[in-house]
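The other protein chains are all here in position, but one chain of the complex has been omitted.
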Amino acid sequence: MNPALKFLVHLDRRWVFLLMALAVMIPIIWRMEFPEIPTPLVRTVFDRIESLPEGSRILLAFDYDPGSEPELQPMASAWTWHCAKKKHKLYFLALWPVGPQMIQATVDSVLKRDYPQMRYGEDYVNLGYKSGNEGVIKVVVSNLKELYTTDHFGTAINDIPLTRDLVNIRGMDLILNVSAGYPGTKEWIQYASTPYNIPIAGGCTGVQAPLLYPYIPNQMFGLLGAIKGAAEYEKALSDQYPEYARDAAGKRRPEFTKGIERMGPQLIAHCVVLGLIVLGNVILALHRRALRAA
Amino acid sequence: MRRRGRLVEGLIAGLGLLLPVSLAAQPPPMSGAGGAGRIREARDLQEAWEVLSGLISGERLRLHLAQARALLEHHGVSLPAAEWERVHQKLRARDYEQNPDRRKTAQDELTAAVDPIKDALFAALPAVGAFDAPNDDGTKLIVLWRPHAGAQQYLVERLDVRPGRQTNWEQIRTAAPIPGSAFELTDDSRIYPSHRYRYRVSAVDAQGQRTLLGETGEVTATAQWFNFDQLGFLIFVLVLCGAVIVYIQAAQRGVRLTIRKIAGLDAVDEAVGRATEMGRPILFVPGIQDMNDIQTVAGLIVLGRVARVAAEHDAQIEVPTSRSLVMTAARETVATSYLNAGRPDAYDEKKIYYVTDEQFGYVAAVTGTMVREKPATCFYMGSFFAESLILAETANLTGSIQIAGTAQPAQLPFFVAACDYTLIGEEFFAASAYLSGEPQQLGSLKGQDVGKLLVMLFVFVGTVLATLVETAEWRHTVVGDALDYMVQRVLNTGGG
Amino acid sequence: MKRDTIVILLLLAAGAGWLAYRYRSSGVTTGLGYLAIKSDGIPMSVPMHAARELKDATFSWPRTVGIWAAGFFTLAIFSFLYRDNPIYKIAEAAFVGISAAYWMTVGFWAVLVPNLAGKLFPRLIKFGAVPGLDLDKIVEDLARTSWFGWGIDYESANGDGLTAAWWQLMNLPYWLPMILGAMLLWRLAPKGAWIARWPLAFIIGSTVGFRLVGFLGADFVAQIKASIAPLYVPVYDATSGALDFGRTFYQSMNNVLLLAGSFCALLYFFFSLEHKGLAGKVSRVGIWVLMITFGAGFGYTVMGRIALLVGRFEFLVSDWLNVVAR
Partner (left out) sequence: MKRTVPLIITFLAGVVLIYAYFSPAAAGLSDLSLIHFDILAAIAFLLGGGNLLRMHGEKVYKQQAGWGYSLIAIVAFLTTLGFGLCKVGVTGRPGYWTHLTGAGQAVGLVNLDIADERHTLTLTVRRAEPGSTHAVRLGQREIGQIEVDRDGRGDLVVKYDPPKKMAGEFLKSVREGDTLAVGALLQGTLQRYAPITGDYNQNGSAFWFMYEYGFRPAVQTTFAMLAFYVASAAFRAFRARNIESVLLLGTAFVILLGRTFVGAWISQGLVDPSQAPQNTWEQFLSFWYIPNLTGWLMSVFNTAGNRAIMIGIALGIAATSLRVLLGIDRSYLGSEKG
């Protein structure tokens, strides 16, 4: 066996790690970006939010944690921005214990920055976290106030204009769920959207997406799959509203185009993974031939 | 025709299976009604409400039309036969129309044709009626009233009838009329289960003039003890559980059951033996979920078997857990296994320890342990998430044999790619029965097979029906009805 | 010292040297440091590159130390990829300690206080820790839904939680977890550890009952329902209304494949059938279907995992070291 093949057959996987690190690091430093075309699944979600009449009630359920923040925050921000742009009423809610922090971070970075005129309690409300997983969904579809007596900050729910007359979430025009696992989109579909016909769109991590495909389009009208979905959404958003991606001076707003930005390293890293699969099989074939020859 | 759906259920209930429950579920006799209208009993009112909702939504229209006809005739209202024929004709016309524009016209014509039937039903309604919401937990009442010409808004008021206490009418809600729709309102605001309520509805016209439409008698909200929408599903559950139990009993009687080999399970003994030979420990990871996940329970059952083999081979077993309760339960399990293997002295409680509840903190610690102790065998049995591949790849580096079992579909690809053996979904649950070697436990596997047969049967029949409906244009025949019945009634879990 | 240790230390030193040089020469970007601002009383952390644009951002020592700690954790954990080492062990130990305490704290403040103490002694909790607790609502709910309404007079306190007696505010079913919890902790006592099996039996029993019907209802029946689809799906052209052969074939083929695929895969799971003969062939096809499923799952996931790495590297180069000006 020639030494190069021998090296490859017994390749220390730390070389693979190094290759991967470079594949991600270099595009970040060089800021490589690639064009995006919104796919129909993403397009449907965008059009739905776009076409709802001003002041529609939208439930934004943020069921993720810091662990999946890099993957899911871009779509959470884009959705929030879009809904605020269309002057919808936003109801934030979380089934994960750390969800309220994700909500707060989104509110701080999106609403307070671009929509300082939006008032808490009148235009948006953070209902916070309740434990009980899908049990929470089952309760809020029939009686929200049974579980949520206060918002995240401890204000009585009857003192908040947005929630004062809200009996349950069946009155929502749309549910947007950002989900990193259980409980998440699947539970929202099963216990809220399907039984009570509330339209739902999900945004999920790459792992979850295949499991959610069976629900499209009957039980869920659209899906944003991981960072790719977010990038496409950002693209759709900035096509429609140029101010989303660039400020008045025409300067890029990186915090709002994270999805597109992160697709650069993704793409290179993907190619590396693809290359590794090919390389692995080439090694296998050569190794077999070498063994047969020997 | 009218009560066809109920007839079938009644037959089943008649078998004696659920007779006491169904008797208890009879609606209360009195709903009260004011003004004219032929429908008076709560039961009929409820049915009229269901039929009207069906006619308005347009779902399962054929069935609802039949029910409407029976209901009207029952109350002495008969529409000309041509009227009914016309609706069915329009329905067929719409369903078999392929051109989208013409289809839209057909839909409009159909809606127009249904209107006289709706009107007849409206006319038969009492001016205002109320009844207990079906299949609820006793916190809802439904108020239904006849539409009033010229109404801009309806005011719904409620009186809490309390003996010996002065109570007043309180307005619970206002409703804006929706053209062509039934006027109904589900009242779920502060209904007390034991209290009696009366409702009255007034119409407000454009000039702000209020007209009292009527007042209901007393109604009480009761909780139903059984949800009849779920009857089909209950029978499903009973059949499945019955199959499992029958096979378990058959096995106990000594009937020989053959079960195919499951690759990963035959490797368990070998893997434990390897640990003994190499003098290295066995690492057992019971997933990262708590005891309220059935996968963790199944994982612990497997742990019981593995620990027993380990005790017999005198191999060391280490169980880091990510939940306190799992630690507690795992200690009980392993202690029992050592005791049953006759080696209680070899049991070391300290080898089963809690790490942290945090998924990734747990992973960091477990992978650290793997690299330092180089276990001969790693078991991953339970509910896993993103950590699956971190664990599997790290253990691969240290050269351990890895046997995984999980019912998290999302993590199966990683285990399949990186582990030596993977128990996929159902195999993982079968493992606990299979490893025990007790015949009655194997019986339950046969029961699961019956379940799968049942699935295939249902899907097969359903597919045949659906294909017939689609190809032979049999939607408006008994075939279409059968498909509807199967999907909507038998396979109904009631949203629960 | 091993050779690789020296190499790594040299690399780190070179990096630090470069940062120092960059500060000396251009001076614009420091590369270290961290700032905090207060907007309406709520403190907020700002990354350096954003701080320049915000007027009210001020330098903060604790947050500077914090971001270095975060940087340390990031590098220390990544170092495990090279091999196990003392730095990783330090990070691992701290991670375990912090995270265990984190979830205990969350359990205390988000579960025990509101859901246990808040249900048993609501007034105490309202005036002690959670002023937002609505005592009126508690009394009303008890009067409406309590199972003990026949024995306890909730009715007379209804509408006035503030002056209700303590027993009119107490949600009695919540004594059950309290008692079971005490039994669970009995393990710590020298004798009678077996009593801890009772709460375990309760937990396992309720889990098993809840999941049995839950899974059959949500997954099993729902999947059967979803599987029922016609094998022939005529698709008509939207404008002309004529049969669209291509799409009819595509849809019908999908449905046929779907049905055949799931049947084959289901057959693989049959335990009664040895995988021989016809059954063996069909279940082999079933395995193929499963393999395609797993391949798809794997391929789909890669994307997400890389996104996470991107996020981490962004933190390193941008938030911490401020190498990439944004």
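First chain written, first letter: the chains are A, B and C, and each begins at residue 1.
What we mean here is this: a residue touches a chain if its C-beta (ideal position, glycine included) is under 8 Å from a C-beta of that chain, and two chains touch if they have at least 3 such contacts.
Fair warning: this is a prediction, and the values are worked out from it, not measured in the lab.
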Among the chains included here, which ones are touched by the excluded chain in the whole complex?
A, B, C
In the full complex, which of B:I390, B:V464 or B:V487 touches the chain missing from this view?
B:I390
Selected from C:G149, C:G241 or C:G299 as touching the chain missing from the view
C:G299
From the listed residues C:T5, C:T58, C:Q223 or C:S240, report the one that touches the chain absent from this view.
C:Q223
Identify the residues of chain A touching the omitted chain, counting contacts across the whole complex.
11, 13, 16-17, 19-21, 24, 34-37, 39, 65-70, 101, 119-121, 131-133, 135, 138-139, 153-156, 159-160, 206, 209-211, 213-214, 216, 225, 228, 263, 266-267, 269-274, 276-277, 279-281, 284
On chain B, what residues meet the omitted chain?
135-138, 160, 162, 165-170, 223-227, 230, 234, 237, 240-241, 244-245, 248, 290-292, 294, 297-298, 300-301, 304-305, 323-325, 327-329, 332-333, 335-337, 339-340, 344, 350, 353-361, 363-364, 386, 389-390, 392-394, 396, 407, 409, 412, 414, 416-418, 424-430, 432-433, 436, 438, 440-441, 444-445, 447-448, 451-452, 455, 496
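Following the convention adopted for this analysis, only the chains that are shown with their structure count from here on.
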Select the category (line, ring, star, complete, other) that matches the graph of chains linked by touching.
complete
Using each chain's Cα centroid, which is most distant from the centroid of chain A?
B
Chain pair showing more contacts of the two, B-C and A-C
B-C
Note: chain B sits from chain A at a C-alpha centroid distance in Å of 28
Calculate how many whole Å lie between the centre of chain B and the centre of chain C, each centre taken as the average of the chain's C-alpha atoms.
24
For chain A and chain C, what's the span in angstrom between their mean Cα positions?
14
In chain B, which residues are in touch with two or more of the other chains?
360, 409-410
Two or more other chains in contact with one residue: find those residues in chain A.
67, 207, 210
Could you list, by residue number, the parts of chain A that touch chain B in their complex?
13, 67, 142-143, 167, 181, 191, 194-195, 207-208, 210-211
Residue numbers on chain B that touch chain A, as the complex places them
188-189, 359-360, 385-386, 397, 409-411, 495
Hey, which residues of chain A end up touching chain C in the complex?
14, 17, 20, 24-25, 28-29, 31, 67-71, 97, 108, 112, 129, 131, 145-146, 149-150, 153-156, 190, 205-207, 209-210, 214, 225-228, 254, 262, 265-266, 269-270, 273
